[in-house]
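One protein chain omitted, others in place.
Let's look at subunit A:
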Amino acid sequence: MTTKLMGQKVQRVEDQRFLRGHGRYVDDVAVDPGQHTVLHAAVLRSPHAHARILDIDVSDVLDVEGVHAVYTYDDLASCSPQMAEPLPLLIPHPALTHGRTQYALAKDEVNYVGEAIAFVVADDRYLAEDAVSRIRVDYEFLTPVVGIDAARAATSLVHEDVPGNVGARMEQNVGDAPAAIAKAPHRLELDLTVERSACMPMEGRGTVARWDADINRLQLWTSTQSSTGVRAAVAVKMGLDLGQVDVITPDVGGGFGVKINHPWPEELLVPMAARALGRTVKFTEDRREHFISSAHERGQVQHIEVGFDDDGRLLGLDVEFWHDHGAYTPYGLIVPIITSTQLLGPYKPQNYRVVFESLYTNTVIVTPYRGAGRPQGCYAMERTMDAIAQYLGKDRAEVRAVNFIQPDEFPFDQGMIFQDGRELEYDSGDYPAMLEKIKDLVGWDEFPAFQQEMAEQGRQVGIGLACYVEGTGVGPYEGAHVHIETSGKVKVATGLTTQGQGHATVFAQLVADELGVKFEDVEVVTGDTRRMAYAVGTFASRAAVMSGSAIHLAAKRAKEKVLKIAAEALEADEKDLEIVDGVVSVKGSPGTSIDLGTVSVLSNPLRYAFDEKSKAATQFSIGDPGKPPVAEDDEPGLEGKDFYSPERATFASGMHAVIVETDPDTAEITILKYAVVHDCGHLINPMIVEGQIHGGVAQGIGGALYERMAYDESGQLLNASFMDFLMPYVTEVPDGIDIDHLETPSPLNPLGIKGAGEAGVIPSAAVFAAAIEDAERLSSTGLAITAMPISPSELFTLRQAAVEEVAQQPSRNPRTREDPA
């Protein structure tokens, strides 16, 4: 019997191709050097954060040799009436009372630096950019609204018909938090902020379109996290039937969330131009464009009030936060809804009230970025836990432990509505066991001695801990198609897309296990609407759970058919058959066998003897000569297709701990140890899960210590390049990340799995704030670190403030800590 591949560290089949430069990304599609059959697009983007467009003069562009077309808003209706309407608001919500989306090309007004105004198509991108620089736009300047404070003050409005700049206000209540807090023995208030960052995939956005006038069909390659979504959007916007549009997602060089938003203006403008010009048209976003015209995330201001008892047990939690959603709301309220619900983590607050306002600013739009609102929620809750521990003088781990949902309380209903519109009900988990694991892994109990030892050498070290729960694998569904060819090879298709996660590996593992075929004989295709027309997309750590389950079910169906045909061919009972390495045989009688390729031949009554398999199959006789060759309840071919649709999300969990050292002179922050305990149910491929965690932690370090979007008050992004937007290099990420797993299977899917894609990034801001604070001991009266990310310069500013505080209150010494933890 072959070893089961589920749970094995199977090498990624993708890596040879990617590492040797053989990946095929959108920009590699339709490369035809010298032939000039492909036209290239560039976009004129608003240089102003808020302005009325008075006039656009393209006359200097029209005569430029090599320029084929220039489009502005006024040209859109000639494609179709829908093209001139605002872009879709993908996920409407009743609380989003003032949702607004931009036009594919700005109509009358621009609301952020980077908003698309005109679209030029030329022989090459150089010429297209030359042409863009010749377009003249007259603007009437309006006051830009930049930052949450300005949005709340609302002295100026982003959209004149949105009062107070408030796109949405949403409140959820469990019990009566204000009353519980009022009665609680202890109360605290916290004010916290988190800044913006962004996904920054290696490959930016990109789209290629080819219109085939002979068959009236559009073929579109796009770097997306939802090919079926783009397909539907493009069909509607271009006035085409769905059946006229094929969307193919080739290799995607990272998504991290930004490519789930769709359609981007260029995803519509490129096919529009391709059809109008009868030429293949390509748009490849450059890095500056990615900074100013894709999407950001994370910016929030939070106010927290909490009531608790002497043990630190939460009695009531009242959270109010303000979410900066940028200039438009194409992705609805998903991010702040996630913050407001996932904030609860592994804890039982008893009484919880959360209210948020989602605010307009004249900045790049905000859509989910890996973690999607969870990092902010985790930060709010974990800072609260730290504040409670500090107030009570208790160990920070103990305060967390008293608030945990216990293993015997699952399924645990938090009494709220989650991002998918379903109940926020946790399916499984074991938080006390996980806490023990993380404490062991990081050396929590030994740390005070280490800290003391370091202090004697004049060194400052600190430790932080943060816990989270992550709803993963949200619905509504995902499907899969498994086809066993006459060669015996298995072709698998699932509709969601791949951005480097290793789907071709893990999905092949599942099929090999279920069908009993060799791993090497399974080939997986994702994100191609020609192969799977109904699919949702890759986001919310859902691919393994959703498509993994669907593939498992589809393989099961294919296997049922294999066994039925093989049983007839071998004149055996289905129950007596087994499939090993692609050969069906009667258990205990290995000579009586038939290989899967031959079974595939038998499944198709049309049997031209093209190959040896078909010739061989003639020795087997199946079917009743008195009946139609394809029975009424049967289909020709050896295929299995199925869909998986869970009732709700499955909840993964994790705990991170970090030990940092801060330089007393330069305020530089060094990571000494980073530890992760993670529970995503059964592991399909532990190596891939660990890779996800490594990448997430690296991204989290970026968000906690390096990255921010430095907007000035006029709405200009001052650091729109990799020189000034500081993504961590490998040199800034610790050489080793200590990882331990816990496996509490999900009861919601056949494989018992949970999502793992976002886990590494969620607790970063919380865990670093805690560790740096522990190293610094800046304040004995409250949290010193309330704004993340934190740079050495900002840490130095906090130190100076603490010194001034001491100077004003000489009785208090911030370097002495009352907390014994």
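The rule is simple: contacts are C-beta pairs under 8 Å (C-beta built on N, C-alpha and C of every residue); 3 or more make two chains touch, one makes a residue touch a chain; residues count from 1.
In the analysis below, contacts and distances are computed from a predicted model.
The listed options are "Xylose transport system permease protein XylH", "Putative dGTPase", "Carbon-monoxide dehydrogenase medium subunit" or "ABC transporter ATP-binding protein", and the UniProt record of the chain not shown names that protein "Carbon-monoxide dehydrogenase medium subunit". Looking at A:Ala151, A:Leu333, A:Ala667 or A:Met788, the residue that reaches the missing chain in the full complex is A:Ala667. Only one of the listed residues, A:Asp286, A:Glu520, A:Glu560 or A:Glu612, touches the absent chain: A:Asp286. Check A:Asp28, A:Glu732 or A:Glu805 against the missing chain and you find that the one touching it is A:Glu732. Interface note: of A:Ser59, A:Thr97, A:Ser133 or A:Ser645, the residue touching the hidden chain in the full complex is A:Ser133. Although one chain is not shown, part of subunit A still touches it, namely residues 125-126, 129-130, 133, 286-288, 665-668, 706, 710, 718-719, 721, 723-724, 726, 728-729, 731-732, 791-793, 796-797, 800.
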